[in-house]
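Submitted below is the structure of interest, expressed as structure tokens.
The complex appears here minus one protein chain, its other protein chains still in place.
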């Protein structure tokens, strides 16, 4: 069961072609994406109302989609407008349409009641297309439920253990608990670790000497359904404070989004914009590769964790000090789901 | 749930060797086929009554089958006639036997009550071994229920959309609805499309000029459980009428049979005999290849359709003008299944 009344990242903008169609399943719903004459994205259920053939195997005809099984023609609102061998097209012949917004490189889709689709609820990711920041587009696919990945992202105490040579962080870094605040639509975490060992990449990119001490910060929002906006970085030890840290610092604005594909699979969109050496594509590539390597480490562990949970679905997770944010987010998700299902009961 | 009291195509004749055994599962029942001394085919349940080992992994000993797990010997009626290390063979030691008939290249098996196995109910496919017709043996395997494929075969309006470059047919061809009659054991469709564009292959094989107009006919029976007998062809526009069309025409007698393997998989036997250029093996091969390519197009679409239906088993298909035969056949199947299950209730 998933939250319906929220925006999910469905695709990178470039994935939906100018002409042609793009298929992606979101919260168990097969969707097809296309663009109208003006280039504006639309999203329909990817299932012809006739006999359930995927429209994404169909043909784009201008702004319309022709189902290539029996030739039904749909407009961009999902209304069937032509049926071979019959004059009249019943109004009931239509497929569901979904509110969709393309902004800052991501295509967001609203899976719930269309009249509730408030675009103000879309998390803002300006760093994905801002000229002062650079990143590469990331996507990985998981064969697990999205909540296990959300747990992972809500507890960075795993960094020194699972990612010792990639995302780094010394054990003293893990020992510092973030300040956790529960907000209306998510969890806000604030973490300052002062006078800690810089991660390996800092020496290369930021002029920090190996073993140099730094002040590291991490401010992040983790919003329903599973969007992580992370303001992180480091500066020389002693210079870190909330307002002055931009000088001589290495800063990132991580943008990540978990979108359930099915109950047991997840789309994971991410980018890790940086504000330094932005004229060096090799640096951008290297940062991206480092993230990818770390995400492979995550995926291997989470998939193994998932196997254990399938062997014993009754397993109760232990709650430790590091788990404050994990528990709060899970309760928030439950609360939204309950509020959505209540009217139907 | 499948119709039991009917003949299913189980194999091409050549698949069951003179000596040796052949295994195929039909409507969830594993079967083993062999031939007696006279070459006559017999069919037994492919599961030793001792410990369920497949007899098809056994050894043919004359007309008998030796289970090669523990050595039990069965005669062609399924009766166990020897057990190692014991003198007495209980009469209850036997495996089920099935009525089986080999005719016109196909081996038909009756899955229901043997006393109801009326050979007069076997659809006739003389074109498969008639000297005036040529075809190659076809078989494809589906990982979907057979009814989705029956739907496909009962509605040729999909030809111009799914098979634009193979089986062909212009949109005006799709726009002509067939005349549909429900018979006791199936659906009969009659379709004349006059003065329509010839498909691509007609120019090559029949001397029609590219773009030439033809009269096309298609008379076909679709019989339970899923046997299609199709009399189709084309002649020069203006010459098409039911009795006179054989002259200067390209004619086919398509023979196709859907046999459920399991609830979610299907055997598909087919051949497409033609009556022209029968001394040209390259033509026969080319026609066969064209069918195979089109069947791959079908299978890709139907498998995608099946995925959509699994995501939402409650999906109700819309009924269009083109679907008359589809709906009638599904109701016929339901009626047969209900009539078979009633006595047991």
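First chain written, first letter: the chains are A and B, and each begins at residue 1.
By our rule, a contact is a pair of C-beta atoms (placed from the backbone, for glycine too) under 8 Å apart; a residue touches a chain by one contact, two chains touch by 3 or more.
Because the structure is predicted, anything quoted here is derived from the model rather than measured.
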item	value
Sole residue of B:37, B:85 or B:120 that reaches the chain not shown, by the stated touch rule	B:85
Residue among A:162, A:237 or A:337 touching the omitted chain	A:162
Residue among A:1, A:81, A:113 or A:304 that touches the chain left out of view	A:304
Residue of A:1, A:81, A:317 or A:338 in touch with the missing chain, whole complex considered	A:317
Touching residues on subunit A - with respect to the absent chain	151, 155, 157-158, 160-162, 171, 174-177, 300-301, 304-305, 307-309, 311-312, 315, 317-318, 320-322
Residues from subunit B at the interface with the omitted partner, ascending	25, 28-30, 46-47, 49-54, 57, 66-71, 83-86, 92-93
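In this text, only the chains that are shown with their structure count from here on.
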item	value
Between subunit B and subunit A, distance of the C-alpha-averaged centres to the nearest whole Å	48
